[in-house]
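Excluded from the complex is one protein chain; the other protein chains are retained at their positions.
Presenting chain A:
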């Protein structure tokens, strides 16, 4: 195995299966019953709690924690899921350190917030393990709504509409639903096929017909959808990726980080997934960190994450940066890529130091690389979409677009952070608005 780790180039099986297994288990293992009670006891049951305000889906956190503390995690789960039907996934992937837990008064008091995310997981796991779907549909309304994109935004929207009694058709261009929950989130955050299990569980509620392999602009068009349905919701995320615009960008070994991560998430056997010995990741967001960390966990010997501005400007939270560093990722800041060198395959990437305003210093350096991941942002793809605001679909209020009868939410819509929980909130709120609109039409 040692030889494999040192072998140059992009090769599979750098680590033995046991090492891979332990590298890709839960980042935060689930709380057991006693740990959950101890953690729940720390909640002060704040008045008009700041954690609720900080949660994009406004989960009643003090209430659900009290329900855990009194031995009713199922009731806690219901409190969570009534606001956020993907509360299970959010519990795993939310950057709580910049959301609810950052706002927790115990963070202010002693730098140790209540473990909201992990308690949320404890509650939702308990309920989901029982196979229970806690909500039932209202009487059928006879209205049909098309939801495009089965990521967090689309799923949340479809669920809420279905519960209101509408008939939902959920289209997705990919073969599997889940969006980035299935293809993007780091493997150690969503273990044991959780994304797929969660979608299957959500679908138990009924009222949603899933149509995979149906891509807007390929198999279906927006005009057709508008004609066949009473309303349309677009939750298509950001399918495209930004290019670096460098010479040599097409060299072998250059990849989009999201593709690498998608391969990793879909791999049946991580030992069969090739990875470079010297990996360079370009970017400063969550995608860059996830690509770098997972490359390292797969067995890459040297992984360097290079960001063009200073640390404070990185989109990845301080917690994510520290996580990367703790896994052995080297973080280089204030360096802009200027060229990719190599014959056919990439051998080195050349950078130039730059200040926080990207003014070059003239000082250059090269990093050896047999694999380079680009993670400098995703972009909206597709023609015939509603009017845009910058690079995303323009929305007003709860996801209304420039086209009547068409709503949008999640990453593809302007405003809000590109986070799972934000996508859920936007999908849910658009559903409420669609419902109100359809019912007002009588």
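Miscellaneous remarks
Note that in this section a contact is a pair of C-beta atoms (placed from the backbone, for glycine too) under 8 Å apart; a residue touches a chain by one contact, two chains touch by 3 or more; residues count from 1.
We adopt the following convention: contacts and distances are computed from a predicted model.
Comparing "dihydrouracil dehydrogenase (NAD(+))", "ABC transporter ATP-binding protein", "Cytochrome B" or "Phosphonate C-P lyase system protein PhnK" against the UniProt entry of the hidden chain yields the protein name "dihydrouracil dehydrogenase (NAD(+))".
Only one of A:4, A:106 or A:215 touches the chain withheld from this view, namely A:106. The chain that is not drawn here is touched, among residues A:6, A:38 or A:358, by A:38. Contact with the chain that does not appear here is found for just one residue of A:30, A:50, A:328 or A:342, A:50. The missing chain lies against chain A, touching residues 34, 37-38, 41-42, 44-50, 105-106, 108-109.
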